[in-house]
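Left out: one protein chain. Kept in place: all the others.
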Amino acid sequence: MTSESPNALYFASLRRLFERTPALSFVKQTLEELAPGQARLALEPDDRYNNGAGCIHGGIIATVLDGVGWFACATRSEGYWLVTAEFKVNFLEVASHERVIATGELLKKGSELFHARMDARTEGGRHVASALATYTLLPRKFRP
Amino acid sequence: MTSESPNALYFASLRRLFERTPALSFVKQTLEELAPGQARLALEPDDRYNNGAGCIHGGIIATVLDGVGWFACATRSEGYWLVTAEFKVNFLEVASHERVIATGELLKKGSELFHARMDARTEGGRHVASALATYTLLPRKFRP
Amino acid sequence: MTSESPNALYFASLRRLFERTPALSFVKQTLEELAPGQARLALEPDDRYNNGAGCIHGGIIATVLDGVGWFACATRSEGYWLVTAEFKVNFLEVASHERVIATGELLKKGSELFHARMDARTEGGRHVASALATYTLLPRKFRP
Partner (left out) sequence: MTSESPNALYFASLRRLFERTPALSFVKQTLEELAPGQARLALEPDDRYNNGAGCIHGGIIATVLDGVGWFACATRSEGYWLVTAEFKVNFLEVASHERVIATGELLKKGSELFHARMDARTEGGRHVASALATYTLLPRKFRP
């Protein structure tokens, strides 16, 4: 039994949580990678996400950023629920009709609060958004 | 002809813009009110918006807040496009299976930037979220 | 003995804490008012606070906003320490050579987190800045 095994089991439970979360199917995302303190999600192109100017609505980008920060933190929450306390996002470039890749990185794991940084980029590498978020640890588990 | 007429025509054009914006139908919102520097949107309950804990996902709330701030600013942009430069949202209480009312208020109209404050409350009056945002004026019009 | 007495004693202890906090003397502030869930601070004019353009530096304004949000929350923390988890400030107008009044309002008192909204205005009423912050409750008291 290798040292990766506990993470592999835990990450599988995070993937199942991802699959059964309604909002992550509604704003259709793919969980591309989990690693300790890190996550990567992809948003597939869909014209229903567009704002009036034909670009992906900022709220849709924010939904993916919030989610990827949550999963980056959850890789280190040991089965406990996290809830988003706040997030903040700067929009750098618009994206339109293209895949958007969001990455999340745990900056600090405190006893009650987790801080994360998130970025969104097009597959071509344009930097779409940068974000920071705070998640609160709840005293109940999503996984026994 | 009353002094309300120019606003009435302009607000009608904002309502048409609202109706034809894909993301505002996708995350189904109702434009309840426009007034100079103010807007109110409602998010109808839909279980597809839920996070893994059965509450409305923060990104969905953020989508409505971004939108209501945009419309509050657009009431004063004289037909020019605005783009979200950044926003920040603090989540105060969870909402589940209920209507969420978002209000936006223009705080400052500058020559290039508009600042807005937004709040989301349940119909029962619970304060779900508070937000701040900055919108940039673009040099092109959505309305001739 | 009136119902105000417990608050009066507690607010006196907050005023003593204010008086002995080095940063609040360094960036010279006056604690003008405390009420349950609310606080008001004033920043006296001082040219040492200026940025290169002759206006009060945003960081100095942020210092006062962070402080007034902290005191608004501390009015309801029952003697427990709070620490700033994060804040965000939008700068609406510049201030120069004038008194700046900052107001703080507790938006939500949770079991671990307090959310506050803060605003800064000149004495003439110009809206200088608007802010949101999150404070974390610590398990130790500043007052027995």
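To keep things simple, chains are lettered A, B and C as they appear, and every chain counts its residues starting from 1.
In this section, a residue touches a chain if its C-beta (ideal position, glycine included) is under 8 Å from a C-beta of that chain, and two chains touch if they have at least 3 such contacts.
Only a predicted model underlies this, so the values are computations on that prediction, with no experimental measurement involved.
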Contacting the left-out chain: of C:V64, C:A95, C:A120 or C:L137, that is C:V64
Chain A residues touching the chain left out here are 88, 90, 92-93, 107-108, 115, 117, 127, 130-132, 134
Listed in rising order, the chain B residues that touch the chain left out are 85-86, 88, 112-113, 115, 132, 134, 136
Where chain C meets the chain that is not shown, the residues are 17, 20-23, 25-27, 47-53, 57-60, 62-67, 81, 83-91, 94, 142
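Criterion: only the chains that are shown with their structure count from here on.
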Across the interface between the identical copies chain A and chain B, with over half of residue numbers shared counting as same and under half as different, the residues used are same
Outermost chain relative to chain C, judged by CA means, is A
Cα centroid separation, chain A vs chain C, in Å, comes to 33
Listed in rising order, chain B residues that touch 2 or more other chains are 88, 90
